[in-house]
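Removed: one protein chain of the complex. Kept in place: all other protein chains.
For clarity, chains are labelled A, B and C in written order, and residue numbers in each chain start from 1.
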Amino acid sequence: MADITSLSSAVAGLIHDGDKVAMEGFTHLIPHAAGHEIIRQGKKDLTLIRMTPDLIYDQMIGMGCAKKLIFSWGGNPGVGSLHRFRDAVENAWPRPLEIEEHSHADMACAYDAGAAGLPLAILRAHRGTDLPKYNATIREITCPFTGETLVAVPSLRPDVAVIHAQQADRKGNVLIWGISGVQKEAVLAAKRAIVTVEEIVDKVAPRANSVILPHWVVSAVCPVPGGAFPSYALGYSTRGNDFYKRWDAIARDRDSFAKWMTRHVLETKDFAEHTASLSEPAHV
Amino acid sequence: MADITSLSSAVAGLIHDGDKVAMEGFTHLIPHAAGHEIIRQGKKDLTLIRMTPDLIYDQMIGMGCAKKLIFSWGGNPGVGSLHRFRDAVENAWPRPLEIEEHSHADMACAYDAGAAGLPLAILRAHRGTDLPKYNATIREITCPFTGETLVAVPSLRPDVAVIHAQQADRKGNVLIWGISGVQKEAVLAAKRAIVTVEEIVDKVAPRANSVILPHWVVSAVCPVPGGAFPSYALGYSTRGNDFYKRWDAIARDRDSFAKWMTRHVLETKDFAEHTASLSEPAHV
Amino acid sequence: MSELYDPEEMMTIAAARALSDGDVCFVGIGLPSTAANLARLTKAPDVVLIYESGCIGAKPDILPLSIGDSELVETADVVVSVPEIFRYWLQGGKVDVGFLGAAQLDRYGNINTTIVGDYNAPKVRLPGAGGAPEIATNSKQVFITLKQSTRTFVDKPDFITSAGYLTGGDARARLNVPGRGPTQVFSDLGILQPDPVTKELTMTSLHPGVTPEQAIAATGWPLKIHPQATVTPAPTEIELQTLRDMKARAAQAHSRSNLRAS
Partner (left out) sequence: MSELYDPEEMMTIAAARALSDGDVCFVGIGLPSTAANLARLTKAPDVVLIYESGCIGAKPDILPLSIGDSELVETADVVVSVPEIFRYWLQGGKVDVGFLGAAQLDRYGNINTTIVGDYNAPKVRLPGAGGAPEIATNSKQVFITLKQSTRTFVDKPDFITSAGYLTGGDARARLNVPGRGPTQVFSDLGILQPDPVTKELTMTSLHPGVTPEQAIAATGWPLKIHPQATVTPAPTEIELQTLRDMKARAAQAHSRSNLRAS
């Protein structure tokens, strides 16, 4: 049965320096609040895993939490670059960042294989591309029936999966609806799982396009209303498209990034204070 | 876009002698009406594929429609044997039946791989069992990352998938809810797909535990209310548990089987007549 | 009253007692399903039942006749596809206890549900593997329930459908078979557990009134009775009543004729 606890104690107890951490969310339900708490607690040497690292990984990388990034697309969706990610890769600032790069297809299959308890995933991918030259984990395997050469990638088995969901009940059964991305696979593939939720309800009921994660596959459930912002939670909030655009200017420059992180993350005690701080006239 | 047509014309046009036919349904939504129509039209030399062949496959095998059966569990659930299936395997009556036998796990993975366009599925299965000695399609494959020996099976790619669903809209978008088994995988893995439905509605809307099959992956949709009986359609009917029990006596004996099939299938023009005929005092 | 029970009731009750609250249990249909639901309705209200039809957390009020009865869907926490149940939940290592029945069982807990006689010229063609081979290997441990007779507890099964301890000792480990294997077998005569070293199934408990001689006579191999074999506690009032109520509800529901008025 999942603990229903505060985000700070879940992060303190379940995420350790050096862990492989998968914070998933495919545009929808990105666990921003959890990322901020990891930054506040100064977690170090993390291997960050995510198909679509966006603002929250840009922030964690810029604050030096990560030693390695496993990813398949690293940008600010619809806006442009992740400047802190680029600064780390191009200039090793604030520290060198090792990258292991994939495509969405092979990374999604690697999570699927991890959830399925397999050591590898096989798929038809990467033909004619340069990526396998730079990523030794992308291998070839031959079908014993057809002789076709397919791609094999190792399954993803994170130490900790961190996701945001709409609801959990008092036992810790989690309900997600709308775009669920690879969150279910990430949780089932991981040793431990932290789920921040919009609210705790008496009963979670499956609905259209929904995913249920039973309490016995979840380590901790932490109520954090709005905890996905600037991402969104269908039925609770809309995507902060405007903030995604404004982030470009904030992150472009090391100093403005540092100032913003200090004021809006390090100097706020939790996500509620963080969100409130964004409404200050000071901020743009 | 799917044709909305009669079951008889769908079977006549889309199922040919010698085809590999997967009529799936995991206790729920078994396409009995379609099976009867295949028997009425005297289709021959079919390779029948199904994880859980039950009464309708017992009937098709007993009527000599099948030359081969690919399956993982062949029984009358909660009741006992499939006597026509046994008679075919044990005594080659009415004709020899070649069998290719699997476990649920490897067959489910083979459908999954077929839907995913892969030539094979890999899984951790069959260790220490005798089945691979008698099924050459169950091979070994070695993980290039861990060296673990896993099982490889060829993916299932039927010529035709036949399923029963609760609803379709006028374009042929299909909605299933409740236990959906491997029907989605069977349809996506097949070259052609026939779907009998309880009713045609103006709009199909995803709901809890539901599967939507877009009209562009379906060849024909055929309205056949109650077409799963003695299986059931959640929200429309309940399982004919009593009929499953009564089938044991009907099928145990070749003559009583032949009499029953003649009266209740061959002499009825469609499933509505069949169902009506079952209420006759004659029938037990 | 708790004197008046039949051996099958004792078997089911003994099996139910072995489940712990919170266990995630992958349940085969028939006796395993009955025992697992009895556990849920008595000592283990939070046992999680998974059926291979994709129903996770089912809490049937009426015992299912099939693994896909609507009762399972309507009471489940969530229903997933059959490929997902076998890939993410069973092979993914989420199952604590796999609960199986069998047609034939040997001294090392190997199960035959495939064939009697030669595979290519069978005397009796049984239903086959179903989910059992992977339940037997991908669950953390396995419970088996089966009525004990020389026809079912056999010296040498004609076919190994699901692996127990294979040829005994460390054979299972040497073949790199995951899972601990069958840790308890519940029959209508008693409870068998594998010897810690040889892995041979040994009678560690006899149901009330059952003699060692009876058990030995009902076993197709030279059955060992554990020197400290205990007597299984008789069914309690509550266990018996709960089981009988469950079965009464099921019998009544399953004999209803379900012809649709079309």
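By our rule, a residue touches a chain if its C-beta (ideal position, glycine included) is under 8 Å from a C-beta of that chain, and two chains touch if they have at least 3 such contacts.
Treat the numbers as computed from the prediction; the structure is a model and nothing was measured.
Asks: Which displayed chains does the hidden chain touch?
Replies: Even though it is not drawn, that chain still touches A, B.
Asks: Looking at the full complex, which residue from A:28, A:164, A:215 or A:264 touches the chain that isn't shown here?
Replies: Going through A:28, A:164, A:215 or A:264 one by one, A:28 is the residue touching the chain not shown.
Asks: Which listed residue, A:12, A:105 or A:200, touches the chain dropped from view?
Replies: A:105
Asks: Of the residues A:16, A:44, A:68 or A:124, which one touches the chain left out of the display?
Replies: The single option touching the absent chain is A:124.
Asks: Who touches the missing chain here, A:86, A:139 or A:254?
Replies: Checking the options A:86, A:139 or A:254, the one contacting the hidden chain is A:86.
Asks: So that we can see where the missing chain sits, which residues of chain A does it touch?
Replies: On the chain A side, contact with the omitted chain comes from 26-28, 51-52, 71-75, 77-79, 81-82, 85-86, 89-90, 101-105, 108-109, 111-112, 123-131, 134, 148-149, 178-182, 184-185, 209, 211, 225-226, 229-230, 232, 234, 237-245, 272, 275-276, 278-279.
Asks: If the hidden chain were put back, which residues of chain B would touch it?
Replies: Residues 1, 115-118, 173, 185, 188, 206, 212, 214, 216-217 of chain B touch the chain that is not shown.
The working rule: only the chains that are shown with their structure count from here on.
Asks: If you count the C-beta pairs in contact for each pair of chains, which pair comes out on top?
Replies: B-C
Asks: Counting only Cα atoms for the centres, state how far chain A is from chain B in Å.
Replies: 41
Asks: At least two other chains touched by the same residue of chain C: list those residues.
Replies: In chain C, the residues touching two or more other chains are 78-79, 87, 91, 138.
Asks: Scan chain A for residues touching two or more other chains and write them down.
Replies: Residues 116-118, 206 of chain A each touch two or more of the other chains.
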